[in-house]
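Here the complex is missing a single protein chain, while all its other protein chains stay put.
Naming follows writing order (A, B, C, D and E), and every chain is counted from residue 1.
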Amino acid sequence: MALFDLPLAQLRDYRLDRPEPSGFDEFWDGTLATARRLALPPKLHEVRTPLSGITTYDVTFTGYAGQPIRAWLNRPSGVAGPLPVAVEFIGYGGGRGLPIDWLIWASAGYAHLVMDTRGQGGSWRAGDTPDPDEHGAGPSTPGFLTRGVLSPETFYYRRLITDAVRAVETAAELPGVDASRLVVTGRSQGGALALAAGGLAPDRVSAVVSGVPFLCDIRRAVTITDSNPFHEVVRFLRANPLAAERTLDTLDHVDAVHFARRITAPAILSAALMDDVCPPSGAFAAYHAIPGDNKHIEVYEWDGHEGGRSWFDVTALEFVDDRLS
Amino acid sequence: MALFDLPLAQLRDYRLDRPEPSGFDEFWDGTLATARRLALPPKLHEVRTPLSGITTYDVTFTGYAGQPIRAWLNRPSGVAGPLPVAVEFIGYGGGRGLPIDWLIWASAGYAHLVMDTRGQGGSWRAGDTPDPDEHGAGPSTPGFLTRGVLSPETFYYRRLITDAVRAVETAAELPGVDASRLVVTGRSQGGALALAAGGLAPDRVSAVVSGVPFLCDIRRAVTITDSNPFHEVVRFLRANPLAAERTLDTLDHVDAVHFARRITAPAILSAALMDDVCPPSGAFAAYHAIPGDNKHIEVYEWDGHEGGRSWFDVTALEFVDDRLS
Amino acid sequence: MALFDLPLAQLRDYRLDRPEPSGFDEFWDGTLATARRLALPPKLHEVRTPLSGITTYDVTFTGYAGQPIRAWLNRPSGVAGPLPVAVEFIGYGGGRGLPIDWLIWASAGYAHLVMDTRGQGGSWRAGDTPDPDEHGAGPSTPGFLTRGVLSPETFYYRRLITDAVRAVETAAELPGVDASRLVVTGRSQGGALALAAGGLAPDRVSAVVSGVPFLCDIRRAVTITDSNPFHEVVRFLRANPLAAERTLDTLDHVDAVHFARRITAPAILSAALMDDVCPPSGAFAAYHAIPGDNKHIEVYEWDGHEGGRSWFDVTALEFVDDRLS
Amino acid sequence: MALFDLPLAQLRDYRLDRPEPSGFDEFWDGTLATARRLALPPKLHEVRTPLSGITTYDVTFTGYAGQPIRAWLNRPSGVAGPLPVAVEFIGYGGGRGLPIDWLIWASAGYAHLVMDTRGQGGSWRAGDTPDPDEHGAGPSTPGFLTRGVLSPETFYYRRLITDAVRAVETAAELPGVDASRLVVTGRSQGGALALAAGGLAPDRVSAVVSGVPFLCDIRRAVTITDSNPFHEVVRFLRANPLAAERTLDTLDHVDAVHFARRITAPAILSAALMDDVCPPSGAFAAYHAIPGDNKHIEVYEWDGHEGGRSWFDVTALEFVDDRLS
Amino acid sequence: MALFDLPLAQLRDYRLDRPEPSGFDEFWDGTLATARRLALPPKLHEVRTPLSGITTYDVTFTGYAGQPIRAWLNRPSGVAGPLPVAVEFIGYGGGRGLPIDWLIWASAGYAHLVMDTRGQGGSWRAGDTPDPDEHGAGPSTPGFLTRGVLSPETFYYRRLITDAVRAVETAAELPGVDASRLVVTGRSQGGALALAAGGLAPDRVSAVVSGVPFLCDIRRAVTITDSNPFHEVVRFLRANPLAAERTLDTLDHVDAVHFARRITAPAILSAALMDDVCPPSGAFAAYHAIPGDNKHIEVYEWDGHEGGRSWFDVTALEFVDDRLS
Partner (left out) sequence: MALFDLPLAQLRDYRLDRPEPSGFDEFWDGTLATARRLALPPKLHEVRTPLSGITTYDVTFTGYAGQPIRAWLNRPSGVAGPLPVAVEFIGYGGGRGLPIDWLIWASAGYAHLVMDTRGQGGSWRAGDTPDPDEHGAGPSTPGFLTRGVLSPETFYYRRLITDAVRAVETAAELPGVDASRLVVTGRSQGGALALAAGGLAPDRVSAVVSGVPFLCDIRRAVTITDSNPFHEVVRFLRANPLAAERTLDTLDHVDAVHFARRITAPAILSAALMDDVCPPSGAFAAYHAIPGDNKHIEVYEWDGHEGGRSWFDVTALEFVDDRLS
């Protein structure tokens, strides 16, 4: 897609001036408190793979409302000492897949916890984690972005973001891990979750990597792109015009720009100027919201949502290595 | 779409020779028994609309597992006597919308109960009914056709089909209704639910109208079309190749051809030869499965999934009038 | 389609500053005078349908140049008294279809005259009215928007708009009708015809309902959207570059904004901000052109050309009820 | 488009076994007799172009019902003697355009009469000929293939085919022309008209060139392709399901295979195996219908509707030169 | 495509303010000097075609680095005297095809040299000229616009533009040609080559015809359109983000705006406002760069990349006739 968002010079100044919804902190504090109260210790069991250089564990920890969440833990084989740990979140529609899908961080010497995405994993990489929804949350467009969107309490992303914070807390307490060097990382939806975890668990997180993040400046994004998942909101509002304000208010509760404001760790983001899935203005809004100067945004002028591919992985690893050592 | 399924002459003979899955009756008997045990009396309250000729009630009845299901009841204004009653089910993605969306049957002198579709109604016509899912049913492709598909017990359509049977039972007991003249009707997903309700509540149903029905001969359909919703199954199986047999077995439990075998009421179906959403072989398989001769299949040689539009409505009304009087 | 026309705040101020073409009144006065001179009394005969609550007549009245035009007249059965009457015009490509397609206004207590669209009705809803064109009007792009477009005299819409005015005049003289309560209504092409009839027959029309109207601010619309029917003009001008000014001048003669300036009845319009078929600036231009304050424009921020669906029907019915009673 | 029609080996044997509609000869004899009775002498006036090597005349002759039809006549400049003459018909949607568009046959030493296509010329090459239609022929899908299709008498192609025969008769009587060497030629719609003119004026025509002809074996074509113009028929029948048999019967009256049976001149056709606009089975059906052996079909195995481009022009010119000399 | 580039009023003022890359003249002088040093006399041999009015020669001349380049030479038959000569360059992807494809200029009394495009001719019109590349020029996106783009020396268009200049030099020395009346002409890629030849061989060229030229203001074009060939650059830069500046610098070396600045002959250009293949701002930038007033830009307000079709041919012929006589 040709350039369609603001020109780069304006993006360099773009800030979200909408305040967070009132009660934002109470909402998340309460949600997280419940999850912690119901938390159980994680369960790990080693799984066999054809990869002799990587040791893999199938992890089950408790997320939102104490519900069980699956993850992979990959560690370099034969390395005992406390390792820095990276917690990875996954893009929209995918699940944790297979251990073989996640080799970069372990190859770089990290313990690598890859959180499964509840309910997702049915479209392009398999998942193993249900999304219980005992109340049932009203109609939705196919997809996850409008599931329960009529109130913050019932919204799907309330549950998923809570899982992400709980994954960080779980990672910090894994054996053989150096909790003082904990990275959160992801792209797209995973990048939004990294911002959320970085903002909701600032004491736990030492570095944030957020590539072409989703869920940033949502009110703007849904008006400038026709691509899914943001377009799911538009389709939903077409069917439910009277619910527009409630829906947008719910989405405000998960807008990653508000989480970015609470990040205290060094952070690296990326934005791609031709990205019609997660428009670059969102990434810049998040970037500018992060306090302080220990942050970087890598701009890919020609990319769509691929957003730098493994070029960004290398850049992010170097940024993190530099900050954690 | 040009002709892509079997030629009409072969469709005229097309039958599904795969037997129903073992335990089919037990599965449905158990599910329905539970729903009935947890059932509460329906609640009706009249709603104001600009339509002086139609009186509308907002109905809440209990469906699967006693969960509340919404519906509209439209009746011709000022007609007291016991009316024949039509129970309508809705196409994929839509909810009950507004009372004004449903005027045909009331204009024809019927009490008309339009069942909302749990969880749907976020895409093209609004819905008002949540889909509680207390266990959480594992990953799914965006959409409803793979929600919980890893087992018949957790599958979304188990819940929805149960709602449909309960809607019939509810309609039969409404005041001012002649339960001996009860029609089930719908198109596409609604046509599949009409077949299901006709087969699972044969004692209640006096006539079945099923236009271009969905969920018929599913194993074949998913291999001959790329259109959604059937394509959702393909996408799910790509992400979850090891789950193919389980998934297809679950789908067998809701294949409307198996319900059609249990129908005892007169039935009218339609098939459209260029319908790539619900391929015509499915409709013919269902048609041939219905026992006896008191049935008709209206063929639209040139139509896609629009399947006769209001031409079929007229044909179906005449078929039903003829059978119920 | 994402937002592509002016932002809502600018639409709220958007006015067409181009004057109507010179001779506009003479052109229409002359055309209508001829049609009236050649007019014959309408013929009605009742038709049988399965709808006991609605009585339907097949109507033939005379339109442009005295040519016969078909219509349906639906009335609530068993209601004798003089009823308010709604004259409905149909969207592009469709004809009057079946009586069962038109139940809303009769259900609301109106006599409902649904005018067939000459020559149309071959694409999505059947029509029954030929479009005689004795002179033959030169080349056209497939479609109706360039048929005879090289001069106002030969243009297709000259004929169709005249039919619409004649439909109003016919409706006012039907038996059992209260001509002092006459509504014109329609969407898209039908919405343009409602504006035209309201402006050309201001003495006859008591209320105007025009949803996402077509043919408004045509010169702008053809440059900002690639969607048909407006794109038909672009294709025609590509083949006939020397005819551009003549073509645009002809189109000016049917631009509904000029008709809107002549409306004296209360009017309700709708605009959808993501409507690439009939861009919202056209609806706003028409809205602002209507004199006085007894008018309303309903804005659907998230809709494309579906433009509010039945939500708008309800809103429009309430607006009209309020004004006519 | 990949191979989708019959394999080449079966096409080599493919014949249409459906007989022509009864009254076929009477229908066309009567139509042509009327046209001849109302015919006037053609008018020619020279037009200036930048092409010194070609002399161009703007021709008006009388076609169907004596209506005026435009054409270009291009001749090599400065060559007096009686020239062989080629009558060219144009593809769907285009008109005669500019004289500069038609240089091949004059460069090859022919007088070249290029018939405009009534009503067309609004889509990709300009036209100058109206299509008067005094009766008005009922609803149609946008396009020309369903205009008046409810009866052979009112059908658009009755008029256009009559024009084509009259163009041949006109060409034969032009000054400076050797009427004993008269070629009819065209592609797609033009190829169908060449077959029609060759079959309806067998005494006039010395050679037929028909590239990837349209309108051949129409009943089959409309079921095997989704491309326009054949798809226009499908769309029309969807809107008018009750009119299917009448519509197909009308189309039988212009099926070029029936004209091909009457051709006595040498003929060259082409077929392209991946042509989804005019499927190759139609061209083969026409080819096999032509009596005798003085015929050739050039097969382009890899082409879509471009059907050999100028490779076929060269082949056709050589075929014709060989037959006419 | 709807209007997407600057509005016409701004295009009327649009100028490229980026200077040419340093060393631009040296780069081209050196390249051309080598080509001239290695040049051999052209070889012509007459070929037989079915066109008696045109005499055709198959020409081989030497282009870049003395490599052999094919061309057709079409002349009006039987005209001996020195003729004005037109050198034509071809659009992207096409080769010289067949002599029958090139009749306009010979019909207008010109000797017409049609240069084949090295390596192209595999997509829509056949070519006969290889593109030797002895060094091999690094990765490329499928297509020609990134072949060797990592440096000006290895870039494909260095070779092709040199061929174009050599074609002009060859044409000027053909027998029977009046070298003082030499036109360069082409559309799209051919229009860019006409600008390049006009600017690099100003002493040879008497008139420039450049329709909807490609390769103008490349840095802007690649950001405002998603259509190929410009999109090839974007795809390349996505795969090679570190090479962006080198790539753009190479493209600057062939930006036709820089060549336009060196044109001294009268020039006619065209621009189409809806052209997403070669956006109109590029044509205007080139037009404004041409010194002096003996120039014209024909604007097609409604066209895409077809850019005036044969209307422009006529306009251009008239412009040239007027200037050369």
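Things worth noting here:
The working rule: a residue touches a chain if its C-beta (ideal position, glycine included) is under 8 Å from a C-beta of that chain, and two chains touch if they have at least 3 such contacts.
Fair warning: this is a prediction, and the values are worked out from it, not measured in the lab.
Considering the whole complex, the hidden chain is in touch with A, B, D, E.
The chain not shown here is touched by just one of A:42, A:63, A:97 or A:266, and that residue is A:97. Among E:121, E:266 or E:282, the one in contact with the hidden chain is E:121.
Only one residue from E:19, E:81, E:136 or E:175 touches the chain missing from this view: E:136. From the set A:1, A:32 or A:54, the residue in touch with the chain omitted from the display is A:54, counting the whole complex.
In the full complex, chain E makes contact with the omitted chain through residues 67, 93-95, 118-144, 146, 235-236, 238-240.
Residue positions on chain D in contact with the hidden chain: 1-3, 274, 300-304, 306, 308, 311, in rising order.
Interface with the hidden chain, as seen from chain A, comprises residues 49-54, 76, 97-98, 100-101, 103-104, 106-109, 125, 309-311, 313-314, 317-318, 321.
Here is the rule we use: only the chains that are shown with their structure count from here on.
The distance from the centre of chain D to the centre of chain E, with each centre set as the mean of the Cα atoms, comes to 37 Å. Computed from the mean C-alpha positions, the centre of chain A lies at a distance of 38 Å from the centre of chain B. Chain A and chain E have centres, each the mean of its CA atoms, that are 50 Å apart. Counting only residues that touch two or more partner chains, chain B has 125, 311. Under the stated contact rule, the graph of chain-to-chain touches falls outside the line, ring, star and complete shapes. Pairwise chain contacts present here: A-B, A-C, A-E, B-C, B-D, C-D, C-E, D-E [touch as defined].
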